[in-house]
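Every protein chain except one is present and positioned as in the full complex.
The block that comes next holds subunit A.
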Amino acid sequence: MTRSVHPVEAYEPLEPYPPRTANLADILERILDKGVVIAGDIKIDLLDIELLTIRIRLFISSVDTARKAGIDWWETEPALSSRAAHDALYDENKRLRERLTELETSGHHRHDRQKETEQA
């Protein structure tokens, strides 16, 4: 990485709240689950704001939008997604099974070969 160590580049003069040009991940991580939730009096399907906010997060993570936008933090959020962990376990399991089959197969081959030599 050749970028110079120059941390103040993002430090604009004291003009308040400029991050109009802020990156999307910075904005989304703030507006999706930060700020006060004044929910409560509306507990109905489409206008339940807590659910709506969570739903938005799920929509975003349900497709590869999250990856395109560079946001995947909720994939590691246990409350929202046990899928990531599940996928990881699944993959691991699959890998191990494949490896096992491989080993078993080669083991059999060796065994068979040994038998053939003995018989010869």
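Basically, a residue touches a chain if its C-beta (ideal position, glycine included) is under 8 Å from a C-beta of that chain, and two chains touch if they have at least 3 such contacts; residues count from 1.
Simple rule for what comes next: contacts and distances are computed from a predicted model.
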Complex member absent from the view - protein name from UniProt, among "Fe-S cluster assembly protein SufU", "AzlC family ABC transporter permease", "Gas vesicle synthesis protein GvpL/GvpF" or "Multiple sugar-binding protein": "Gas vesicle synthesis protein GvpL/GvpF"
Interface with the undisplayed chain - residues on subunit A: 1, 3, 5-8, 10-11, 14, 16-20, 22-47, 49-50, 52-53, 55-56, 59-60, 62-63, 65, 67-73, 76-77
